[in-house]
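Attaching a single structure in structure tokens format; questions to follow.
Every protein chain except one is present and positioned as in the full complex.
Order as written gives the chain letters A, B and C; numbering starts at 1 within each chain.
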Amino acid sequence: MPYYLDFSPGMFLVLAFAGYGLGAVGALAFWKHPRGAGWWSFGCAGLAAVGGLLSALSALTGAGRGAVCQVELPSLIAYIPLTLRLDALGAFFVLVVSLLGVAVSLYSLGYARELEGRKSVAALGAFYNVMLAAITLVFAAGNAFLFLIAWEVMALTAFLLVSFEYEKPETRDAGVLFFVMSHIGTGCLILGFLLLFQACGSYSFADFHNLGEKLPPGKRDAVFLLFLVGFGVKAGLVPLHIWLPAAHPVAPSNVSALMSGVLIKTGIYGMTRVFFDFLGAPPNWWGVTVLAIGTVSAVLGVLYALMEHDLKRLLAYHSIENIGIILMGLGAALMFLHSGHPALASLALLAGLYHTMNHAVFKALLFLGAGAVVQQTHTRNMEDMGGLARRMGWTSAFFLVGAAAISALPPLNGFVSEWLTYQSLLQGFGTTESLIRLMFPIGGALLALTGALAAACFVKAFGITFLAQPRGEGARRAREASCSMLLGQGLLTAACVFLGLCPILFLKVLDPVTQQLTGLQLSGQLNAADGLVLSTGKPEAGTISMAGVALAGLGLLLVPLVLWLALGRRTKARIGPTWDCGQQGLTPQMEYTATGFSKPIRMIFKALFRPRREVQREYDFSPFYATTIRFESHVEEVFQTRIYRPLNRQVLRLSRRLRVLQAGSLQAYLIYIFITLVVLLLFAL
Amino acid sequence: MPLLASLIFVPAAAGLACLPARSRRVMAALGGLACLATLALGVALMGRVLEQGVVTEWNEFLCADALSAWMVLLISVVSLGASLYAGRYFQRDLEAGAVTFGRVREFFVLTPLFQTGMFFVVLANNMGVMWFAVEATALSSVLLVALYNRRTSLEAAWKYIILGSLGLALALLGTVFLYAAAVGPQAHEKLPSFNWSHLITEAPRFDHGLIKLSFVLALIGYGAKAGLAPMHTWLPDAHSEAPSPTSAMLSGVSLKVALYALLRFHILTTACLGSGFSRHFLLGFGLFSMLLAAPFILVQKNLKRMLAYSSLEHIGLICAGIGMNTPVTIFGALLHMGYHALTKPVLFFAAGNIHQTFHSLEFRVIGRGVIKVLPVTVLFMSLAALAAAGMPPFGMFLSELTIIRGGLEARQTAVSILILAALLASFCGLLQQLSRILPGAREPGPDGGARRTDGVLAMGLMLGGLVLFSIWLPAPLYKLIQQTALILEGKS
Amino acid sequence: MTMNAPTSTEIGAQLITICAAGMLVFQLLLVVQRMLLTSIRLFALQSLLLAAIAGIIGYVNDAPHVYIVAVLTLIGKVLFLPWLLDRQVRRIGITQEIKPLFSAPTSMMLCGGLTLLGYVVARPFTVLERLGNNTLGVAMTLVLTGFFLMINCRKAITQVLALLAVENGVMLAAVALTTYGMPLVVELGIFFDLMVAVMVLGILVYRIRESFASMDTDKLNQLKG
Partner (left out) sequence: MNLNPIAIVLQTVLLLLLAPLMTGLIRNWKAKLQNRRGPPFWQPYLDLIKFLRKDMVISEHASWVFRAAPCVVFVSALLAGLMTPMLTAQAPLSLFGGVLVVVGLLALGRFFLALGGLDPGSAFGGMGSSREMTIAAIAEPAMMMAVFTVAIGASSTDLSQMARASLGPAWRLFNPAHVMAFVAMFIVLLAETGRIPVDNPATHLELTMIHEAMLLEYSGRYLAFMEWGASIKQLVLMTLLSNVFLPIGIATVATPAALALSALAFMAKLLVLAAAVVLVETTNAKLRLFRVPDLLSAAFVLATLALLSTFLFR
């Protein structure tokens, strides 16, 4: 299909790539003018993202929805066709990335101002554009070659962006860890794709469709595992997640937002693509594995998040949690496909994809908020923050919406997708007679645990960061973020609310995706009453209407209003000091800390965290009147200390041992050759 | 115009013309011009080969087919880069008093001779002549390795010459056996010719036992020169101690030229035996080299040695790719040869700048934050390192993928997985090591050492070429590589 | 062997066998020898035998260009190189190889094994030999033991000598396996290469002695890992 000015998804997509390209090149052209570089690159990125948005929306809605849009770009290397192929699944993910692209680019316009003179805005802008383009290309690639190239370019730019503040050793290590893990994942992907290629002799995704049925079972399982690991690394599944909490926090915050929002979603995209599109009818254990890993990731992710007092690390751990929740949906969908319940599978898939969108929106929102906070306070340590709600009112409000959404509180979007997940798990209980079905309610219970812990975590994150008195100088001096930064956050906040209140509208957009993957369109069935009430397909099985809840809540505000008018109209509010037990006023040191806040959880899950604490007191007369107390508390990251570090040590030790081979002695070298010679001579006889 | 002869004479003349030269500038200019000329000749040769298939001159003494033409292109490109870089490099060395003018002249005389030797290797029709051309490259390069006359460089040179000469003695024995195999049991008269063009037509009639022996000896002999493990032990020493332009030449093409000689034996052996005898050896040694290189990269303490091990890795990959012996893998391996030739010199040039600025190649001594002192160098180095590690959009990603893909296509799954694993491991090593020195905070040091723009031309040219050919493989080049692959498959 | 071979061929064959055996003997002596000057003489004698073999082949086969090889060997390996090495050794003033890797008895035993290996490798091809019996075996043995000599000794000069001994083995294989020797251009190339190689080695030995005040290659072990 040619890509003239026909207002097709393909045209918008090509325009989007052109926009990102212009943004990247232009940013470099403005190397010496950071202001110009910022405006140009983020402006271009924003416009290009709008192009991507249009492309995705026109592919998913309107007359030709669900049609596969294919664009052949001219390729300069004979054996690599540059095929863009936007089907419904790809278009949905392009929608995710483009939506975030618009908001984050808007935010970056203001965010980059602060970097001027300190870091190269041009480099940031250029890499930012390339990363967005690469992520979009990952979703729009039509063959494995192009996909892998886009995948690696994405990893590369993400690495460069993570290493943006390369002066800090922490950043450097995080970048390397990210890149190494990512590359190992890519290795698995390469192998997986090549195994698929081996089976059909083509790289085209169109030819991979349902290819799994032609593979022998053993190989098919191998492909499944390879892709699970390969995409799992990028998605941050436990235990492949260790790069994520290291890398996301150190990147510039707009990049963190994109990384947590969409970069890790490329893993979800890949799994959905491969498991549902390529591999055909799944055996039961695939779904069980995915569901189990998802559940474990969700619980462990949120537990580790609770232990963090680095605001951005905390958010990064929450990404692991949410990826787990998404995978619970996907895993359940796989299990339903196996047991022959396509409608349920579609529901579970919808839950997963909906949560993908939601997580992208609220996590980006939270990272943008955290970015604004970090920019003002110059620290990521929550223990030095506080009191920001009074200083950064809008940012705190936006962050609060994000926090409520990620904690799955009604009436926001996080609740809707988790509700869908619960529903699919509940209904899944009846799909099979085997004991495996216990996984569904247990998964649901753990999902509830996850949600409640997430709420605890965000009470901590919001409460310690934004409420009470400032604990540090940076927080004391904080000012409201700039206008464009607020606009970017506001856009995402609006998206959070919209996705919560009007799920049916969004589910309509998802229809072509489920049509493609399971052959069913659900939005009609899920629509219970005029588009505002969402059901699970059977209205008697439960309905929700977040719009209704919100409206009813607003209506019920009448009750306090009436009570106030009736009884307390003449009351006055006086500002006074907080009760300080008769001391000389409260100081910030007396406030509850983030570490203190999560201590009960730390003690309850002692077995997992293996907390260590060191207390040193110095006192003059009595140990009860210490002059100084130093308190240190550590939580062990089990996967690092028990798996990765020993592994790393072993590899290094083995490598050092091998160095003996090259000990500098010419005699030894001659002996190597001599032995080779003798062996080969005997061999050649 | 006698293309082949000029290819040999132009650099030789440039080298000899440097003998009486008094000025470094003049010598550098001469070298550069000669390289430009050979590059032009190489391109012309490519056209001629594509047109005629085989080009011969001097009564078939010189002969070039697609494989030779491909090698000629690589040699000229890397030499051009090295000569562009060498001028300023030695100026800095002279300023720092690291070398005397006599030594610099030695470099500018020997490098073109080294180049001549390599051209001779790939253009010689006679297998015996090819042998002594390889020996000539070894002898000219060993003095280059010893140029700094430091203790360590003498040690490296000594190891290089001893292991190299011994290897070449074995290769000579292999050549002798090849001759004997060609003569066969019946003939009592002289072999009509020991020329490649003759041998390849007669190959199926060779004595099987002798050709096997001959290949094995050539494998060890030329393999030692090509740096295949376990004969590679000289390689990190020589690469790390030589002046950076020489390191670039050694790693960029010299290894491949030796491999070329080995491949000629491989083709003959395969043509004679018609079985996988030689390819399995290539595959085995290639894989072994790759797997051995990875841990050494991971715990290496010296920048240039690490780069040398990376070369070992790449040579291993090329060898394994050819050893897998499917059209796709051979194509990938040849492509990889080209991309590696464009990439590795950039790394060595950057390492040269770093060496001259920090007066050491030890990671520990260099410390972190090189980017603050040499931003441009670090930019090029990072890009080249990413390319060498196999990241897209650089071409090595494609060539590596092609090789693995070919392997899987031909059901050599285990081998492909091993290759992939080794590549992953070396990627991790390279990234981990370079991240120790390149990023980080540091105060810009005192003046001296490389300036910001030093070597930009050479590095930019090579890297630009890499990027260009990564995204655009011109049709003639593509055809040339395909024809070369056909030769290696034994189907030409 | 043709049935109606002229007598000169048979005589030639026997002479060649004897000379080859002599070369082997000199090689073994070289392995156990510690005095550098003696080693150089032994090498000269071995080369002389090689030249003789080349001469005999030239005569028997009436191949004038093999004479050239013989003459070149005579001039280069019997006269020039020994003189050059001799001068080096005298200049440096070290005359003894110290503590080789293996003791003399072990060396001899290992060399015996290598001889066996050489013959095993050469056995399938003895039918191909034009003149002499088992010359190819001797050649292989020379290569292998030369290699062993290189491993065994630690002085730079001895290593050069070992390299040359390996080269002798290769040349012997060349004349043993081919009626007329290699093409002349190859032979000439090899010869000049050898000369240049020894020159380069000489330069290096000189420089090493300058820097290290020794020609003990054990000291060359700074480059590791």
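Methods note: contacts are C-beta pairs under 8 Å (C-beta built on N, C-alpha and C of every residue); 3 or more make two chains touch, one makes a residue touch a chain.
Keep in mind the model is a prediction, meaning the values are calculated, not measured.
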Left-out chain, listing which of the shown chains it touches: A
Touch criterion as defined above, residue of A:466, A:609 or A:674 at the omitted chain: A:466
Sole contact to the chain not displayed, among A:444, A:472, A:490 or A:503: A:444
Residue in contact with the excluded chain [from A:281, A:483 or A:590]: A:590
Touch with the omitted chain, as defined above, among A:74, A:201, A:576 or A:623: A:576
Absent chain, residues of chain A that touch it: 386-387, 389-390, 393, 396-397, 400, 404, 407-410, 415, 419, 422-423, 426-427, 429-430, 438, 441-442, 444-449, 451-453, 455-456, 458-460, 462-464, 466-469, 528-530, 533, 540-545, 548-549, 552-553, 556-557, 559-560, 563-564, 567-568, 571-580, 586, 588, 590-592, 596-601, 603-604
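Note that in this section only the chains that are shown with their structure count from here on.
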A-B or A-C, whichever has more C-beta pairs in contact: A-B
Where chain B and chain C are represented by their mean Cα positions, the distance between them in whole Å: 31
Euclidean distance of C-alpha centroids - chain A vs chain B, Å: 44
Mean-CA-position distance for chain C and chain A (Å): 71
Touching two or more other chains - residue numbers and ranges from chain C: 121, 124, 147, 150, 217, 220-223, 225
Chain B residues counted as touching two or more neighbouring chains: 158-159, 162, 166, 170, 209, 213, 236, 296, 299
Chain A-touching residues of chain B, taken from the complex the two chains share: 158-159, 162-163, 166-167, 170, 209, 212-213, 215-216, 219-220, 224, 230-231, 233-234, 236, 281, 292, 295-296, 298-299, 368-369, 371, 386, 391-393, 397-398, 401, 404-405, 408-409, 411, 416-417, 420-421, 423-424, 427-428, 431-432, 435, 439-441, 471-473, 475, 478
Touching residues (chain side chain C, partner chain B) in the complex: 2, 121, 124-125, 127-128, 143, 147, 150, 156, 159, 163, 166-167, 169-170, 173-174, 177-180, 182-183, 185-186, 189-190, 192-193, 196-197, 200-201, 203-204, 207-208, 211-212, 217, 220-223, 225
Parts of chain A lying in touch with chain C, wherever the complex brings them together: 659, 662-667, 670-671, 673-674, 677-678, 681-682, 685
